[in-house]
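Just below is one structure, and these are the notes that go with it.
Every protein chain except one is present and positioned as in the full complex.
The chains carry the letters A, B and C, assigned in the order they are written, with residues numbered from 1 in each.
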């Protein structure tokens, strides 16, 4: 259950870390959208493992195949099925933990819930699952591009090392210029050093990804349970290792007074704008046309290259040794995933908003 | 759209702040549950306006009527419809803002989305909508009580004033002993003073509510998009004025190393436990049997008793004057709402988990 | 579960035959629709009991109250909640069957499913539940009227007495001219006589309602599981006492050859038409602009004014005696229900179709 995301622009994902393949079925993409396959591959490349010294060394080309829903280069309105074959799975790496519960992994909870589990590389609980999200997100991005909406993200914190500038002070496009994906080269260098040092210490570290969505027309979102930021929050919290989400003024906003926090409306060239944007582009769950921005907190990866005490399925005390290929810090590779989930949320609400009124 | 929450224990809410009534239809509550009407009323009383000097002075008894789904004191498995009549609406209070967009309210976004709107007291965007959630949450709490699960919440921060103790160091039941609902009397007094001072300054202030869910069996939740904490996060972010959600180690967790953050498993009397609980009771989106705890950030209320510059529907600059009856700080009354949404999420996943396995 | 119908124009119903009230929450009706309350009442009047000698003698005014979602006469885009109070429930009529299973009623299946049940008048399984559908259907009809779509129905068969003309040979508006709702006065008279005679024999009889939907634009419907006729069929089969559904050529169509059954396309004044309409206005699950027509089969009402042998909850043989107020034949009152469900289906697909393409 729960492998579906979205209501009208809806995706269904499947696949395990060390199974034959992962994939996604996208149902509800409007007909007539030109599919740029090179763009989809470039998005997958941004997420794929083995990109740099600060990511896992698993090698996956993450080549994809579209097996339905596209005809003569355009979407037909029928489900778009994209499949990505696993190539470099090394299942033997996991035989030593087949009946052990790794600390802070999903081994124990899967075991409790299902009784059986595919222990190889975490099976379905692996972040490898997000390859399907990025493929689907690429389609959503193509749709949004048609409507002038962009979804960008970057690393704004690694451990305690925090980027001091706000997104409005940065050139977000430069995030791709370095391997940690921080759009400030000095901070980026420090972050890379911190991650590399952590890796050498056979440890891992957390971080924050900031997302920015621009060009969203006013009026997207729903007023009660499906508030735009509530769905965005769920989307982000559904990404592996995420522990928190805040948008606009976020947790800092609680310290403010209403008189400081309120965003005053004004009109410029017949466009309604706000002087400040503590609202983060969303008021009452509905977009107001300003930039939507948010932070996503990622915990340190649970797999560390150290011995840890734990238990096995029989409840006996065991040692889990640190093996396998893993990221010392997930945030660099999480950037395209955050973007993908953003795009999926906005694409969905864009279609939903077509039902707002009589026409 | 989006007035539904939950998949199997599902609620549908309706009603405007100044319309005739608000209500909820609960579909999917298992048959055979004894309904304690006094308990439902006590939950509504915890949320209702006019409780104390630090809440809005609107007077609503918030008496409810169950019009279906309960027979001879027990649920029948058919939809439970609960209706709460508005009694103290003063719509005239709002005629001065009928065509104005109040700053950081949903006036402009509703106008953009729907073309028409019920401007009286914010209509559907009013936090008065949450009365229906609390009524439904009370039913969910009764269901959870049957299974030994409790959902509690308390105020842990107002403005910059932060409760220094963790939930494990507090007697949560004492939160109800003071009007701000902080389970530490000294901190509570300071919070009350801060809110009252803010009110006298015709301003508002934000705060944080901490939630704690205890007794959840291991194995609730879904591994991918519908992770237990993702749905919990969406539930919280759907409450009016919420700007952020974090669970377990949350945003602070990003600063930690994996070797510090990992929760080691051990066995005690045949029960699997973890030595620490940075995971917040959820691993891979599925409960592990430990306590689930989380923070919810609320912004300062947008309505302040001061004049503010804004625009009207015609795009002209206007002054919005501070009138009406509003809370200077929402967190005291948000406590039962956070509990209600927690209970709704857990009740839903409890039913969903019945499909996990062959039996 | 399952008290919701529709995806974008979505309704949630609640209420029992002898409880305080029944009602519906309509979520997803576009904003800006003018609500004609007199029309809603007139639709409810067409369905209400006690209309004539051939319907049940229970007296219900079926007056409704709209408690949300409409402001200054127009829909606001928020949920429209409509409540109808029960007035003439006579629960004592049912004490004699409190623990008995009436033949071909839902007593036994409700008991098996839920363990408890509201036995008064069938509780939730009563056709009284359809009052909420008709209220919601009236809103859907108002929406469809805006788009030039009409949903009509009439009685085409009672017992073995079959109306010999097709809908294209009839003036459908005249169906309302007689109490059996058959648009052919001679056949209507015979039908009324047959029902009245059956009633006098303390028995009941079945019948067929034919539905006709006109003005549906080409392109509504979905190609696979949610074919327009599949959803229409589900809608009809969800009405109490329905045993079958067919559209277009229906069951008779199986006897035809492809060369006879195929509907040839031609163009008239730039409009695409078909020479015949065995397809019933739907091809591949999607409307083609021709009339949609279908038949709905209703079984004889299970409550008869005769003694019947059955069992009770203890499994003992008992006699169920014929008491209470019931219809000798449901089809006259089913006509507005069939129309309501048609309108709900088309309204939903009309909104869904807005997502078909890039725009």
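The criterion applied here is as follows: contacts are C-beta pairs under 8 Å (C-beta built on N, C-alpha and C of every residue); 3 or more make two chains touch, one makes a residue touch a chain.
Quantities reported herein were computed from a predicted structural model and do not represent experimental measurements.
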Displayed partners of the chain not shown (whole complex): A, B, C
Residue in contact with the excluded chain [from C:42, C:306 or C:321]: C:306
Which of C:31, C:82 or C:106 contacts the chain that the document leaves out: C:106
Option from A:4, A:41, A:201 or A:312 whose C-beta touches the chain left out: A:4
For subunit B, residues in touch with the removed chain: 8, 28, 30-33, 77-78, 143, 146, 223, 351, 354-359
Residues belonging to subunit C that touch the chain removed from view: 1-5, 13, 101, 103-106, 108-110, 112-115, 124-125, 129, 157, 159-160, 198, 203-208, 218-227, 229-231, 233-235, 237-238, 243-251, 253-267, 270, 272, 274, 278-280, 282-289, 295, 297-304, 306, 308-311, 315-317, 352-353, 355-357
In subunit A, positions touching the absent partner: 1-4, 8, 10, 12-16, 19-23, 25, 27-28, 31-32, 65, 67-69, 71-72, 74-81, 83, 113-118, 123-124
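Criterion: only the chains that are shown with their structure count from here on.
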Of all other chains, the one whose Cα centre sits farthest from subunit B: C
Intercentroid distance (Cα basis), subunit C paired with subunit B, Å: 39
Distance from subunit C to subunit A - Cα centre to Cα centre, in angstrom: 46
Inter-centroid spacing, subunit B versus subunit A (mean Cα positions, whole Å): 26
Multi-chain contact sites of subunit C, meaning residues that touch two or more partners: 8, 28, 31-32, 77-78
